[in-house]
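Attaching a single structure in structure tokens format; questions to follow.
A single protein chain has been omitted from the complex, and every remaining protein chain is retained in its original position.
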Amino acid sequence: MIEKIKETVKKLFKENKIDIFIGYNEGTLPLRSTPCFITKPEDIEKLVWNSYCSNNLAVYLPRFFVPQQGAKDAKLPRIGILAKGCDGRSIVGLIKEHQIPRENIYIIGIHCGGMIDTKKIKKVDIVAAEEKNDKVLVEDEDKRKVELKKEELLADMCKTCQYTAPVVYDILLGKEKQKTSKEDREAFIKEFEKKPLEERWKYFQEQISKCIRCNACRQACPNCYCKECFADQTKPKWIGPTNDISDVMFYQIGRIFHQAGRCVDCGACVRACPMDVDLRVFTYKLIKDVKEFFEYEAGVSLEENPPLATFKQDDKQEFITEP
Amino acid sequence: MSNPYVPMPVTIEKIVIENKVRDIKTFDLRFNDKKDADRFKFNCGQFAEISILGVGESPIGIASSPMDEDFVQFTVKKYPTGTVTSVLHNLCTGDVIGVRGPYGNGFPMKEFEGKNLLIIGGGFALTTLRSLTKYILHKKNRQCFKDITLLYGARGPGELIYRSELDEWDKRDDINIILTVDDRCGLDWKGCVGMVPNVLKEQAPGSKDCIALVCGPFIMVKYTIPPLLDLGFIPEKIFTSLEMRMKCGIGKCGRCNIGSKYVCKDGPVFTYKELQGMPNEY
Partner (left out) sequence: MENKIFKLIKKKEILKLLESLTKEYNIFVPIEDNGDARFSEFKSGQDIYWDYRNTKISPKEILFPQAETLFCFGPEAEVKSEEPASGGKGYLIFGIRPCDAKAISLLDKVFGGEDFEDPYYLERRKKTTVISLACNKPQIDCFCTSLNGKPDNEEGADVILFDLGEDILAGAVTKKGEKFIEKQNKWFEDAGQSDVAKKDKIMDLSLKKIKSQIDIQNIKERLDNDFTASFWDEIHQKCLGCGICTYFCPTCHCFDITDEINPKAADSKTPKGKRVRCWDSCMYPLFTLHASGHNPRPTYKERMRQRIMHKFNYCPENYSEIFCVGCGRCVRNCPVNIDLREMLISIESTK
């Protein structure tokens, strides 16, 4: 698979179709790969593709298209990007919100078998790891070797993935992977919804009280591209930058609700969060609600209008006219 | 130990609108507590943090001279995005705000004694240079310095600040005032017309035994330094004052550094020679 990817990228550079390619390189820690930016064909050899390529690369796209001061007629770069299903859905969202031009992006779609969540291995210092088909062989610091089942290490959102490849692509590599049922994906949310209100609120408070306002969730999210986030505004000042529960609550609720109708459940925020805040139980609830109320799923169609950013003549207006 | 984060309360005694568009005001402040007034001993070129409780703080250069004993003056431009400056401009005489300081290194006045001084200001950055000029012109200090030339320019006549003071100084024979505007803007203007660097090339005094001080928008300073070097000023004898976003003002919060120097602590006054040794990040 990696050879096919390298071949495709080499061809793109040879045919002068792209200026930069965003993919993955080998990480410096076991079970990690790291994003890379290739401008020279000789760096293509360093590309990797494995179950550690969890970062959502779409987050890097908007910064290439920020209008530069004093360079109005500057040529926009042509970016090639390796996209898993989730990355592809983010790219669709960014195109629809006019943050990146479709014609400047070359999407190499790839069927993804799921990514490992390194947070599932705790308390053991892993010094080396090797992926072999559906197993992961890890070696700890005392030179003990353990064989772990890859499917047990997969991130929760990967276990029940509905779109293993991007819906919009220029070329698609790999073999289609078996999809799980939609019910399985929603199971954890349905369980949570059954709980009484007080219990759900208590869980929410418990989780967000871990937040240290590092903003990693926001920075890792491809949808959070605002030049000035509401959380940083001083005029008006919505919230302070402290980790007081009132500031944290407003920040989390505000940011998550800003994702309504846009979040593609890629898990970048969950993976980035250093304090293991359970964000997904809140973000996914919004996805489920949007699906229920508007029959809309973000990131799967370039044509469909996002319901929360679209106004129709027959939209209800009583909430304005008869508050 | 004393707490450098707590502001000293001051009352606004007088507000003067300095320019035609009314977004630059000079505030005369009096310390509510005499002990604070006694502690607030400053040099020309230093700044203080103007503190408005509930809003925030803003580092502003001190515009009054150390010889003014009854009050401290600050000239503040209102920025649309600035929370503190916007609120400050809506305040009236009698309102109480806070001041923390004085901070910064200030101009090395001792080094200037016995020398000619070429003071160059642009736009509303004349404030700390006004502090310096008032100090020098004070009868106790004038004899310590030789010839003084003040070259001050703004975009138009309506943008020049401290007009009444400039007119008074123009009448004196111990200081040479050269005023210039980029454009007359259709007004009755009798002074020079031209950007500061160009007027400098035409009218500057010699550089022998002379110190140059330049304060203004960065682009103006950038184009004023080459003519100064051409006139024979060496980098150690060209002084400027930098601005940076600040919070603590005392070199702890890590925000205002250029290279290893904190603008609030090691500056804001730097010589051109020092600037040459600092990274180009301002």
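Order as written gives the chain letters A and B; numbering starts at 1 within each chain.
We take it that a residue touches a chain if its C-beta (ideal position, glycine included) is under 8 Å from a C-beta of that chain, and two chains touch if they have at least 3 such contacts.
Everything quoted here is computed from the prediction, not taken from an experiment.
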Given B:4, B:108 or B:194, the one touching the chain that is not displayed: B:4
Of A:14, A:75 or A:122, the residue in touch with the unshown chain: A:122
Touch with the omitted chain, as defined above, among B:82, B:158 or B:235: B:82
Contact residue for the chain not shown (choose from B:16, B:55, B:109 or B:229): B:55
Sites on chain A contacted by the missing partner chain, in the whole complex: 27-30, 32-37, 55, 59-60, 63, 122-123, 125-127, 141, 212-216, 218-220, 228, 232, 240-244, 268, 271-272, 274-276
Absent-chain interface as seen on chain B, which is shown: 1-7, 9, 53-57, 79, 81-82, 85, 95-96, 98, 243-245, 247-248, 250-260, 265, 279-282
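As a working rule, only the chains that are shown with their structure count from here on.
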Centroid distance [mean C-alpha coordinates] between chain B and chain A, Å: 49
Of all residues in chain B, those that touch chain A in their complex: 56, 81, 83, 86
Touching residues (chain side chain A, partner chain B) in the complex: 234-235, 237
